[in-house]
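Here is the structure we will look at.
Left out: one protein chain. Kept in place: all the others.
On to chain A.
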C-alpha cells in the first residue's frame, strides 16, 4: 500500500459523505418512531393517571366485596356513605346486552348485503353512509332517545317512564351497528372468492353459499365485530346518560330505568371534592371500565388478527 492512486482516494472520501438527504431520512425515521409509539405512551400514561387517582381508595377504604356485591351507591350519604356498583354494573350490562340484540341482526344483515349482494355504486354509497352513521355524535343519539324514543315508548307500551333499558338499548344498538357493520364487512371480504366460486359451482344457492361457506369462514372476524360492539356499549357515556333515566336500580324488566357506570362518572365527577372518597371511588369505577374495555378490545383484536394470519 505504498503508492495510492489519488483518484481512488477521492472516491473513498465520497463513500462516507453524509448529505442533506441522509439527515432528513434520519429525522423522519425518528419522528415516525415517536408517532408510532405515542399510542403506547398515551395508554400507559392514562392507566397510570387513573390508577394514581383511584389507587389510595382501592387500597385503604375500599371493601371489594361491598364494591362489587352491594347495589347501594350512596357516596354522598352523610352518616354512612356506601360505594356499591352492582346496580351500575347491572345497568351497563343490561343496556349493552339489549343493544347487542338490536345491533347484531342489523349489522350482520347490513354487512351481508353490502359485502355479498350490493355491487358498484350502490355498494360504495352504502359504505359511505354507514361510515357517516358511525360519525353521528353520541349526544345526538341521546337527544333522539330523550325526545323521540321516550314519548314513543310511553305511548306504545303504556308505561310511566320512557327513559329506560329499552330506550337506551335501542339507541346504543343503533349507535354500535355501523362500526360493527364495517368490521363484519371486512371479515366477509377477507373470505377468498374461490370458496364462493367452489360452492356455487357445486350448485349452492346464494343463501347456501353465504350461510354454509362465507359466514362459517368469517366467524372469527364476525365475533370480533360483536366484541367491539360490546366494548363500545360499555364505554358509551352521553347517550346512555340521557336515555337510561339515570336511576340506580337493578332492572327487573326492560321498562325499568337504570344507571350506567360511565354515566355515573360523567354526572358526579364535577361535583365531588378532589381527593375525597367519592372522587376516588369514581376513579376506581374508571379503572374497572378501563380494564373491561381493554380486555374486550384486546380479545376482539386477537380474534380478528387470528383469522388473517391463517
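Methods note: contacts are C-beta pairs under 8 Å (C-beta built on N, C-alpha and C of every residue); 3 or more make two chains touch, one makes a residue touch a chain; residues count from 1.
Convention: contacts and distances are computed from a predicted model.
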item	value
Options "Phosphate ABC transporter ATP-binding protein", "Xylose transport system permease protein XylH", "CoA-transferase" or "PQQ-dependent methanol/ethanol family dehydrogenase": UniProt name of the undisplayed chain	"Phosphate ABC transporter ATP-binding protein"
Sole residue of A:204, A:238 or A:267 that reaches the chain not shown, by the stated touch rule	A:204
Positions on chain A contacted by the hidden chain, ascending	119, 194-195, 197-205, 208, 212-213, 216-217
